[in-house]
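This view holds just a subset of the chains, kept in their places.
For reference, chains read A and B in written order, and residue numbers begin at 1 within each chain.
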Amino acid sequence: MVQSGSKLHEVALKKLNDRGVELEEIAELVYDLQSPYLTELSVDLCLENVKAVIRKREVQNAILTGIELDVLTEQGKLSSPLQEIIEEDESLYGIDEILALSIVNVYGSIGFTNYGFLDKTKPKLIKRLDDHTHSKQTHTFLDDIVGAIAAAAASRLAHDNPGISKIMK
Amino acid sequence: MVQSGSKLHEVALKKLNDRGVELEEIAELVYDLQSPYLTELSVDLCLENVKAVIRKREVQNAILTGIELDVLTEQGKLSSPLQEIIEEDESLYGIDEILALSIVNVYGSIGFTNYGFLDKTKPKLIKRLDDHTHSKQTHTFLDDIVGAIAAAAASRLAHDNPGISKIMK
């Protein structure tokens, strides 16, 4: 039997919240990405688009799987050397990017650019998730997931406002 | 610190073996895919190409991560509903395909076709891994990983034998 979409949706939202992510913070990332191009953009509209992205099953699957791996790593439950690789967010491990890409892809290839930009510059929420060397927390997957949700929401916004030709890319 | 390539390689080989996969069986899948196009193809040459695929770090990362999720699922250690989703190899869960794609991509897009074909027709080894409803085993990720390694090895073979224009696709 397949899990109901509404159940998955609810769990995905709860997991993000449990890991310290507010959707409003993701919306803010979207706002910063798109406000240079859309004069009437509001954080509320960004939030709506973030919520729409998280209603997609593909996105929910990536959220659940990525956070599960982060949590199991924090609990020291993975076998070596995967435990150490994820713990240290090792630079040559690309499975977190792969999962992120499955989120970005839902609204098409125009989102790659924004995802990469967020992952490289690590603004705000992403910085906070990534800055955990002093703590026992692992966010190896979560910071990529959050950046991918923001990038996908920006793409969705662009698709809904085709009149603004400079919206991204 | 980044894990040494040779350590990762060794672990990836051991994990495949622990989960009941012989590289010779993957080589056989490659042979069946490519022998119609390459008259002088041997299973040994296929095996060499399978081994070369597994020497790639991107492939090792996918093997380690996928098998870890399979094993943790068998042990009942994932949280619900991800536990049930992977246990039942749920049809709308696509993260196993996403991981497989990261393997196929290493030798380029010409491998997608063979991966999809193997995943759909489930010959030999893949059938055996997939046929586990009676048992307590979970191979949700492993069957896709094995198909992806075979498809990547077939691509590698094709790239090394460009003279045989009908080799795939």
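Methods note: a contact is a pair of C-beta atoms (placed from the backbone, for glycine too) under 8 Å apart; a residue touches a chain by one contact, two chains touch by 3 or more.
As the structure is a computational prediction, the values presented were derived from the model and not from experiment.
Within the whole complex of this structure, the shared sequence is present as 4 copies, and 2 of these are drawn in position.
The criterion applied here is as follows: only the chains that are shown with their structure count from here on.
Rotation angle relating chain A to chain B: 180°, from a CA superposition, given to the nearest 5. In this assembly, the C-alpha centroid of chain A lies 27 Å from the C-alpha centroid of chain B. Residues 1-3, 7-8, 11, 57-58, 61-62, 64-65, 68-69, 71-72, 77-79, 81-82, 84-85, 88, 90-95, 98-99, 101-102 of chain A touch chain B in their complex.
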